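Have a look at the structure that comes next, please.
The complex is shown incomplete by one protein chain, all other protein chains being positioned as in the whole.
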Amino acid sequence: MAQTGRPTQLFRNMSAKIAAIPMVLTALVVFVGATLWTVYHSFTKSKLLPNSKLVGLDQYERLWSQNRWLISIENLAIYGICSMIFSLVIGFLLAAMLDQKIRFENTFRSIFLYPFALSFIVTGLVWQWILNPEFGIQKIIRSLGFEEFVFDPLYNPDIVIYGVLIAGLWQGTGLIMCLMLAGLRGIDEDIWKAARVDGIPMWKTYVFIIIPMMRAVFITTLVIIASGIVKVYDLVVAQTSGGPGIASEVPAKYVYDYMFKNQNLGQGFAASTMMLLSVLVIVIPWAYLEFKGERSRG
Amino acid sequence: MKLKTLAAALMLTAGIPLAAQATDLEVTHWWTSGGEAAAVAEFAKAFNDGGDKWVDGAIAGSGGVARPIIISRIIGGDPMGATQLNHGRQAEELVEAGLMLDLTEIAEAEGWRDLVNPVRLLDGCTVDGKIYCVPVNIHSPQWLWLSHEAYEKAGVAVPANWDEFVASAPKLREAGIVPLAMGQQSWQTQLAFDTMMVAVGGIDLYKSILSDKDAKAAASAEATAVFEAYAAARSLSEGSNVQDWNQATNMVITAKAGGQIMGDWAQGEFQVANQVAGEDYTCLPGLGVNEVIATGGDAFYFPKNDDPEITAAQKRMASQMISKEVQVAFNLKKGSLPIRGDVDLTAANDCMKKGLKILADGNILPDGVNVQSADTQGQIQDLMVEFWNSTDITAADAQKRYVAIIEDAD
Amino acid sequence: MENPSVSIKHLDLEFGSVKVLKDLNLDIGQGEFLVLLGASGCGKSTLLNCIAGLLDVSDGQIFINDKNVTWEQPSERGIGMVFQSYALYPQMTVRGNLTFGLKNAKMPKDEIETRVKRAAEILQIEPLLQRKPAALSGGQRQRVAIGRALVRDVDVFLFDEPLSNLDAKLRADLRVELKVLHERLKNTMIYVTHDQIEAMTLADRIAIMKDGLIQQLDSPQEIYNRPVNKYVADFIGSPAMNFFEGEVADGKFINGDMSIDLSRYDFLDESVKSSAWFGIRPEHILVNEDAPFSTNAHVDIVEPMGSDTLVWTKINGIPFRFRMDGQASVATGDDLKIGFDPKRASLFDKTTELRL
Partner (left out) sequence: MADTSATNSETTTMVGPRGRKPKRALSPRNIMLYGTLIVIAMYYLLPLYVMVVTSLKGMPEIRLGNVFSPPVEITFEPWVKAWSEACTGLNCDGLSRGFWNSVRIMVPSVAISILIASVNGYALANWRFKGANIFFTILIFGAFIPYQVMIYPIVIILREMGLYTKLGGLVIVHTVFGMPILTLLFRNYFSSVPEELFKAARVDGAGFWGIYFRIMLPMSLPIFVVAIILQVTGIWNDFLFGVIYTKPENYPMTVQLNNIVNSVQGVKEYNVNMAATLLTGLVPLFVYFVSGKLFVRGIAAGAVKG
């Protein structure tokens, strides 16, 4: 038996390795290769076409002196933090409410989740229409007799990002609710019983026992929300086009506009590299914790 | 397949002219409003009549949306047959990268240099002495469009210049009319600013800032006056919650707004709405103050292609676009001025005639789109749209930032 | 029963149209260890949950220490509960698990400390107090789960199959520990299990349940020796009781040409005459000894188990098993003389399956 020629390291699990080729290519060529390419070119003076005229940190200096970029960053921060908090809180509360053995659970769940099936373009257009002060909510409240009522988030630079947030939450919380509900359902019935026997009020059970037990669910959910926030481009484009003025600009749009519209690739690359950097700042500590945890578990 | 070859062979032997060889050319452009679409249809009709096929690749939204798509396709190795681009700085790098078809041959054969008026338009198409695009029209952004109906309602006379316009604004407000319609897209606010620079600051200021990129001029007292006037105009547009320029134009057409600062392409919209210049609306070039127009305009580029048949068709399209009949048909619909001085425009309306006269008098300016890089333009647009929408920013602040952009301009 | 610790009166429980518990009555004495035994789906866990207040009853009443707790919250019933899956709070240390309920009830700190100390000492989990449940073995977790009930300092402990998730050896160890615990604490304990060994070893009384009804409530001995019906007889004892079908008449049980004299059997009613089941436990078979009833048997299969040996044969064509000493030398094909004392047998009515 020992002489039958042990397959070499390379050919062990050959099929599995072949099956993983698309993943390896994607990981190396697109995710690593393309990213490095972009990062490298962010130090160049590329305009309409990429070139290799290195200019050091010029693009970054300019980037951080741009009011529009600062506003974009601020908007992303507001949108990101709010949507993380609100979708987790709302999603969890909805899930907890649906978990109370209520009637029509399926109906409610379907209602909360359906917007997730719709695109950001659709979402943006619908909410643009509802928030339209001439036809939408503002007009209705006014027609009820509150003549001075003002609700025009899409036309008020100070709050426009919250107008986008309303639409974003409408689209996304259903999924969070579903994830949370699945997490809640995965919790051992006996834990609830034990807590009841211990006389722990429901809210305390949720806060001190259930939520800590759902750590994995929360992390998955945060991952999903975070990658959703990165995508927040279509929604802004459809709903406000970055307006009024530049009040609802987001970094993704800055990148796109500079790369293509303003024909300043270097600036676009620099901005996208900054986006990448801020993502890494969040992701690396998380990944470190995750993987460390996995090692000690395994 | 065989039948087709046979048919082709037969046609060749029968001596049917080469032009009859049908080639599909995809043409991308961002002319999607009513008036614009009607104008494009003229190009398509002419091209199709010649036996070829115009495959329309309209991209909605402003040029800002469409240009990236067009450019990335050219760079991405899937060029369209022809595409609209503002000539000048935008296409410069594409030309330098050798991605555009050299039209010098037909241009010389047809004597474009003599036809095109003003000849400066052709300069925008020229790189290193070679011609790479066909200018198709002259567009001037410096117009104020006024609704007669709105002024009737408000009970004031239709203003004859910017100062009168500003003075009449309170009356319009009283009548529940927004004095100045303004779309929210950033290029519109920039257009209004450039226009006011001509009107308030004067032609020299405009030239030194835009063409010569003179930061000192941008910081001058004259420029400060422009910024102040611009800041004052902000309040006039309160209540105009529209995005697109043609929606803003529509506010003027329906007398919801008193006026709009917009390029002469707005005329197409008035035409589609069956409005008559001088009766239903008034147009004031240079805001009625300095009657000059910038000779910007649209041009068509023909990305290089390996297929000789397509190259031939591209050349056919190029020479068609510049031909007399097509120029007249197109520009009447578009509301723009033709690029050749030798065409008959008796059908032109009041506004167009004003434009033609200014053109004939030579009161022309270069257009920002043609002299500034897209990068600089983008920055100015960002500044202007932010300024317009947020009253927190003072005119002085905005000027300071503007000066910085001009200093950095390349 | 005077002063029962837990008293259940006319308890009904329905899930929709399914009746899970049917007019159930049960009194449990102070300090008694009562085991609810039955196959899965018999309603034993449901009954326990009703006592705990984790399920709302449809009808009837529950008293704990003479207090009507039918509508009380679980925490107000004076009970502690231990679950099959331990149900420890995974994010808290052992100490946290023990104290969470007490802290929540706003108990003074030193009182909590005393109780935790006592429980930890009783269960020998002092070294584990700072660990989290994930770092404990199954047995340790179960001890902590018991500890959580213990610190509540209540009179009634409820156990819901607490040992089912453990391996066989650990289960046997903990069983003994539980018994010791009960001896020491003298609390009322209600214990749900499907394992008859646990039931037999731990219980003062066993309640055997089937289809939401208590079949028999008695001491383990009584249940073993005098099962009230065929179900109980069949359920208790391993290997299970042998059964013959036949007729009871004139003090005899007749199956085909086999006749068993029942004069030594303790009838509930001597005059009975009916079709019946005759049952005898495998361990009550005497081999090659004189017995009131005996017959010859041909050995079909031998299953040696070390401590004893299980032998399969046929009597009157009916499969029959009996237990022999582990050291007995017997092999397939042997012919043996086997017999038993009908006094140790059980007779059940053919139709009602009740004991005769």
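To keep things simple, chains are lettered A, B and C as they appear, and every chain counts its residues starting from 1.
Just so we're on the same page, a residue touches a chain if its C-beta (ideal position, glycine included) is under 8 Å from a C-beta of that chain, and two chains touch if they have at least 3 such contacts.
Predicted model only: the values in this text are computed from it and were never measured.
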Displayed partners of the chain not shown (whole complex): A, B, C
Sole residue of B:T126, B:N161, B:Q247 or B:N363 that reaches the chain not shown, by the stated touch rule: B:Q247
Interface residues of chain A (partner: the chain not displayed): 9, 12-13, 15-17, 19-20, 22-24, 26-35, 37-38, 50, 94, 97-98, 100, 102, 106, 108-123, 125-127, 129-130, 132, 135-136, 139-140, 143, 170, 174, 178-179, 181-183, 185-186, 216-217, 219-220, 223-224, 226-227, 230-231, 233-234, 237-238, 251-252, 255-256, 259, 265, 268-269, 271-273, 275-276, 279, 283, 287, 291
Chain C residues that touch the omitted chain in the full complex: 1, 7, 9-10, 12, 24-27, 56-61, 68, 70-71, 205, 213-219, 222, 228
Absent-chain interface as seen on chain B, which is shown: 26, 28-29, 31-34, 37, 40-41, 44, 55-61, 65, 69, 72-73, 75-78, 80, 244, 246-247, 250, 269, 272-273
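Keep this in mind: only the chains that are shown with their structure count from here on.
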Pairwise touch network: line, ring, star, complete, or other: line
Remotest chain, chain C as reference, centres from CA atoms: B
Nearest-to-centre chain - CA centroid comparison: A
Distance from chain C to chain B - Cα centre to Cα centre, in angstrom: 92
Centroid distance [mean C-alpha coordinates] between chain C and chain A, Å: 55
In the complex with chain C, residue positions of chain A that touch it: 188, 190-191, 193-201, 204, 208-209, 212-213, 215
Parts of chain C lying in touch with chain A, wherever the complex brings them together: 49, 52-54, 73-76, 79-81, 83-92, 100-101, 104-105, 148-149, 152, 160
Interface residues, chain B side, partner chain A - complex: 64-65, 67-69, 71-72, 75, 90, 92-94, 97, 184-186, 241, 243, 373-375, 377-379, 382-383, 385-390, 401, 408
